[in-house]
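Every protein chain except one is present and positioned as in the full complex.
Lettered A and B in written order, each chain numbered from 1.
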Amino acid sequence: MEALSPTMEEGRLVKWHKQEGDAVKAGETLAEVETDKAVMDLIARADGVLQQVAVTEGQTVPVGNVVAVIAAPGETVGASVASAPPPTPAPSGGGMRDARGGMRDAGSGMRDAGGVGPAPGDVTRVKASPLAKRMAREAGVDLKVVTGSGPGGRVVKRDLEASASRALAPAAAPAVVESHPASPIPHPAPSGAPYEDVPLTQIRKTIAKRLVTSLGPIPHFFLTSEVDMERAAEARDALNRRLGDRGKVSFNDIIVKATALALTKHRACNAWFQEDHIRYWNEVHLGIAVAVEDGLITPVIRNADLKPLLEIGHEAKQLADKARSRRLQPSEYTGSTFSVSNLGMFDIDQFTAVINPPEAGILAVGTITPKPVVVDGQVVPRRRLRLTMSCDHRVIDGATGAAFLSTLKGMLENPLAMLL
Amino acid sequence: MAKTMPERRGSAVLGVDAELARKLLHDMLLIRRFEEKAAEAYTLGKVGGFLHLYIGEEAVAVGATSVLRPDDCAISAYREHGHCLAKGADPRRVMAELFGRRDGLSKGKGGSMHLFDAEKRFMGGHGIVGGHVPLGAGIGFAIKYKGGDQVCICYFGEAAVNIGAFHETLNMASVYHLPVIFCCENNRYGMGTAFERVAAVTDVAEHACSYDMAAELVNGMDALAVYAATQRAVERARKGGHPTLLEVRTYRYMGHSMSDPLHGVYRTKDEVEEQKKRDPISQLALKLKEEGALDQAGLDALDAEVRAEVEEAVKFADASPDPDSAELTTHVVAD
Partner (left out) sequence: MPTLTYRDALNQALREEMQRDANVFLMGEEVGVYQGAYKVSRGLLEEFGPMRVVDTPIAELGFAGIGVGAAMAGLRPVIEFMTWNFAVLALDQIVNSAAKLLYESGGQFPIPIVFRGPNGAALQLGAQHSQAWEGWLSHIPGLKVVAPATPADAKGLLKSAIRDNNPVIVLEGEMLYNTKGEVPEGEYVVPIGRADVKRAGRDVTLICHSKTVAVALKAAEQLAEQERVSAEVVDLRSLRPLDEAAITASVAKTNRAVVVEEGWPHCGIGAQVVDVIQREAFDHLDAPVLRVTQADVPMPYNKQLERLAKPSPDKVVAAARRVLYLD
């Protein structure tokens, strides 16, 4: 089991793309593995024959465990995989690798989820009956995530039907209308059992672990600032009118850009806490928190301070899509120097976010809402936004954090200030 | 062209009416010139596939067909241009069929080996050796079934006598009393094989005794002899529904088909030259001259007339377009 992400400690084998006995070439995908972050491809590192499959689909094993053995044709590799290398050029025991190689670039075997149909001989091709393919297409289901029960892992009609009914499970239960005086609206009765145990997926496990190692050990303090967004709103509307079909700038894009620019002026907040030193970054790479199906992931917009608004918006959307379809590369969700989390779309006024270590800070963005405000002695309705910054007190002091927030507020209240 | 002439007492030389003899000569000449033109067209690439020429054998088709009524049927194998023309088919439409054009007898879909003219009761044009012989008997069966007095003449080569279909058919024709004339054109060679090398019995007429069938041996280079023998056979068929096996000895001057050698491998040039002295057209022309019924000028005029007819046929065929590509899938099944 390879370390397919820098923080991966174990992997769940989702789906084998090869069977025992199959010929294998270096670079081909052997299997799909769910890491702590996303579903990644496990690549063959040698030519040969897949002599042994040691891990079944659905099984989770620690990084470093043998999941498969590739042998040269005719060669038999024994139980002790570290035995003498064969005389053939293809190295034996290709499934076993040193897991602590640091950040690993997944390389050429990766395949974009939105990619077009398989090339001839493409080993990542999903086997599915024509009917199953059609059903999947019509339901918008990615065949790669459906387990096939047919021969050789072929996805067939009943697999699509099963996955559809799983998705619908509670709602699919027949609605039993009980006349209840207190609640005249009938709601579907539970399917029978009083509770359901759902095992933690990799991503939930990771979030749990990371948060415990975050909020616990990191001394957080929180700074809140309420920002007037009138001029930002006006500027945004004007900009969007000008852009027309060419694109749309969102508030989030503006906040991201402003945050990045503010960080360039407050290097103290754009830093990593390391065991025995602080890394102050000269580049600004902003992590944007994205909610995915069963958790949260933070893809990174690199050099956000340098990117134009439209590019930021475009990239943010792309990364969010990739995140939701579990197709982010490690390079896309690692390396952020500071993070932004926006719950504005859920009408949250303000909240406190948990820092992503080793970063020193994270900005929580609430919803933009009109409020009565006193301006020049008058009470006027103004669109206001509450920002809450969480700081690692080992890196950022109160005044440092406050200074940063003040700059950020200034930029949002007067967008031209971003050009200073 | 195939009008039957009323029987008139002829001269001692001809044995038939001079006018009939002249008609026989005309018809043979027409076939001769037609075949020569067809050969030329083949070398020019206008005719493709197989082309089996009747040159030298004209007396058989003409002598026999001249006995028939328009409502009698004729059926032949793949060397059938002469039989088809003799039965009255339009030479223009025959040539067009050889060229594969849409105005051909079979709309360009048959070719040289599959000439059909339902209106003239010419029943084809068949490619499998002996394959049409049962068909001839079947036509005779239908005639008898419907109670008519027509006859069917079925031409085939001597090599077909060895195939099973021949034997099965003649047996049944005799058992069922079918009004069929089985006309074996014995030109001695089945493609490149001399008959005596592959036939236990080389006198084809003798096969008839296996079927208790009437038979006659005929000089096929003499149109008048063919005419007389056919008359007898037709009579037998019309009156009593009895079949006859005619063995008509003839000779083809060309190779089996355009792709085959005239001589050299299986027969000598001398033999061919010798046989040319018995050319049926020359022989009849000579007889007519002797009778005073035709002179050289008359012969030349006849030839010129026939050549003109053939030229016209070629012109017609050249002008006729290819069949429409939709014709590929028509006539596979009938409505």
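In this text, a residue touches a chain if its C-beta (ideal position, glycine included) is under 8 Å from a C-beta of that chain, and two chains touch if they have at least 3 such contacts.
This is a predicted model, so every value here is computed, not measured.
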Full-complex contact with the absent chain, from B:L135, B:A199, B:M258 or B:V272: B:L135
Residue of B:G56, B:P91 or B:G125 in touch with the missing chain, whole complex considered: B:G125
Residue touching the undisplayed chain, where the options are B:V151, B:A165 or B:V310: B:A165
Touch criterion as defined above, residue of B:A38, B:L53 or B:I143 at the omitted chain: B:I143
Sites on chain A contacted by the missing partner chain, in the whole complex: 129-134, 149-150, 156-158
Touching residues (missing chain, whole complex) on chain B: 73, 75, 104-110, 114, 116-118, 123-128, 131-146, 164-165, 167-169, 171-172, 175-176, 330-335
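Here is the rule we use: only the chains that are shown with their structure count from here on.
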Mean-CA-position distance for chain B and chain A (Å): 90
